[in-house]
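Missing here is one protein chain; the remaining ones are kept as they sit in the complex.
In order of appearance the chains are A and B, and numbering begins at 1 in each one.
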Amino acid sequence: MNTSLLAGAVLNGMVTGMLYALMGVGLSLILGLLNIPNFAHGVLYALGAYVMISGAKAFGFLGGLLTAIVAVAMLGAAIDYFGVRRLYRVHPDYILLLSFGLSLILTESIILVWGPVGITFQPPALLTGAIDLGVTAYPKYRLVVMVVTTVLVLGCYLFVTRTRYGAIIRAGIEDKEMAAALGINIRRVFTLTFAAGTGLAGLGGALMSPVRGLLPTMGIDILPFAFVVVVLGGLGSLPGAILAGLLVGVVQSLMTAIWAPGADASVFALMTLGIIARPQGLLGQR
Amino acid sequence: MSDGALLRTERLTCDFGALRAVNRVSLDVRAGTLHSVIGPNGSGKTTLFNLMCGEIVPTDGRVYFEGRDVTGLPSHRLPHLGLARSFQRTNVFGKLTAYENVWAAAFARRTPGALGFLRRASEFSEVDEEARRILGEVGLAHKLTARAETLSHGQQRALEVGVTLASSPRLLLLDEPTQGLAPEATQQMTRLVQSLVGRYTILLIEHKMRIVMSISDRISVMAFGELIAEGTPDEVRENRDVQRAYLGARR
Partner (left out) sequence: MTRGALLRFGLLLAAIVALPLAVRPVVASEIWIFAIAGMALNLIFGYTGMLSFGQATFFGLAAYTAGLMMIHWHAPLLVVLAAGTVVGALAAAAIGYVCIQRVGTYFIMLTFGFNQMFFFIAYKWTAVTGGDDGLPGIPRPPLALGPLAIRLDSSLRYYVFVAAVFLLAFYAMKRIVDSPLGVIFQSIRENPGRAAAVGYDVKRYKWIAFTIAGGFTGFAGVLYSMMFGIVPLESISWIISGDIVFMVLIGGIGNLYGPLLGAAAFKWLSEAISVVWERWPLILGVALVLVVLFLRGGLVEAFRRLRDALGPRARPEPGAKLPVGIAAETEAGS
């Protein structure tokens, strides 16, 4: 295979990988704190993309991004407040089922509002076109997205590990009751973390809309991969999600270039092997 | 073991990272006796039970039951060897009835071959009789069909013991059976435990001093994860180290 194609595939893999890492980080925070797989994470990613394009029409590209983040984060907070909170005390499985129901409702709502047909979206004029990287030419926008998502992901990691609020989140993940006993308003932490996690998903969707285009099923399509990232990386481990995200993205991209039919299945094979070899995930504890 | 120790631990040790929760505890429980383990809160008594019963794997040391090394065996093997424990925080099957709780524990000892599972559960009359007998013994005969989570705290503690008895063990490890019980219920539980002496060998963790002193054959005293004294109730009562460790916590 020629180097240009390979380089392109690797770069694609890194772009997708950082997106997966972004999704994984959000999901991992919610999973770590609430101990449920948020099945709505995919559809919130989709919603971010759709709100983005509507917002961009009114407020321009950056305005669209902002609208998307705010809208999805607020929706996330509402989901937590009206839905998840009522189910904290009951079995965590029910929160998963709630998120599953919500994903259905939201997907159908997207179709109702924006129609069932796929939509393409152009990146801002400033970022169209490609850059010559020597080994291959690569779209400017994708490079920017890769950089932005990397910054976001690292920013999250630093926030959670270096700031006081991040320490509170980590305390809540370790031992909710203890954290609450120490006077931390654990419910507020939950809601804010949920909103932040979902906001990240929405942002991911918004950023990626020029890259991948929009389809109502884009949420359902990306969800399994987000889960693979979290499981492979290790539940509740942000560095794990980042590492796994990159790994999954690159593997998928390379397989698409080498043997396309096996690309998606290989991701799950990777997860299975990973779990068998290391049950706690790449960087998970226990 | 020829010296009659049903259960023996040798230098049993458990570290949680830098914290040594149990430090080289060696004790013998002689068959047919009621042996109590006492000590201030946090002295490692429950951890000791957990080490004996496979809930935690010891960092060091060994556990022998009837001469056989059972160190670190998974917990589900122990009832089949003749050892059963109760838990300090009631640990029953919440949404199952009291009857089903005890039935489940009793059936576990009788696990038939694969063909046995073709029969209806209600057809195992021996298990049914055993469950009813035990529930009667712990005073829950009138609560057979009540779900465990609807029982009062005292009834749940009784059920807790019942589930443990259902394993037909030779050695009972009872972890604070009177935990949280009002005086009358405490008396009932104490009578129950006394009625078990002779039929079972009992290793008992208890906080209530009067009970411990009146019913134990031997007492081991723990503090900060270590065994600081051991002997008959009288010997332990006189022991200076014990008095110091308790510092007025005697009841």
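We take it that a contact is a pair of C-beta atoms (placed from the backbone, for glycine too) under 8 Å apart; a residue touches a chain by one contact, two chains touch by 3 or more.
These figures come from a predicted structure and were not determined experimentally.
K.L.:
Quick one: which of B:Leu144, B:Val197 or B:Ile228 touches the chain that's been left out?
P.N.:
B:Leu144
K.L.:
If the hidden chain were put back, which of B:Asp28, B:Glu100, B:Glu206 or B:Glu230 would touch it?
P.N.:
Final answer for the missing-chain contact: B:Glu100.
K.L.:
Tell me which stretches of chain A touch the chain missing from the display.
P.N.:
31, 35-37, 83, 86-87, 90, 92-94, 96-98, 100-109, 111-112, 224, 227-228, 230-231, 235, 261-262, 264-265, 268-269, 271-272, 275-276, 279
K.L.:
Which chain B residues touch the hidden chain?
P.N.:
53, 55, 74-80, 84-85, 87, 91-97, 99-101, 103-105, 107-109, 111, 116-122, 124, 143-147, 150-151, 163, 166-167
Note that in this section only the chains that are shown with their structure count from here on.
K.L.:
Distance between chain A and chain B based on Cα centroids, please, to the nearest Å.
P.N.:
Their C-alpha centroids are separated by 49 Å.
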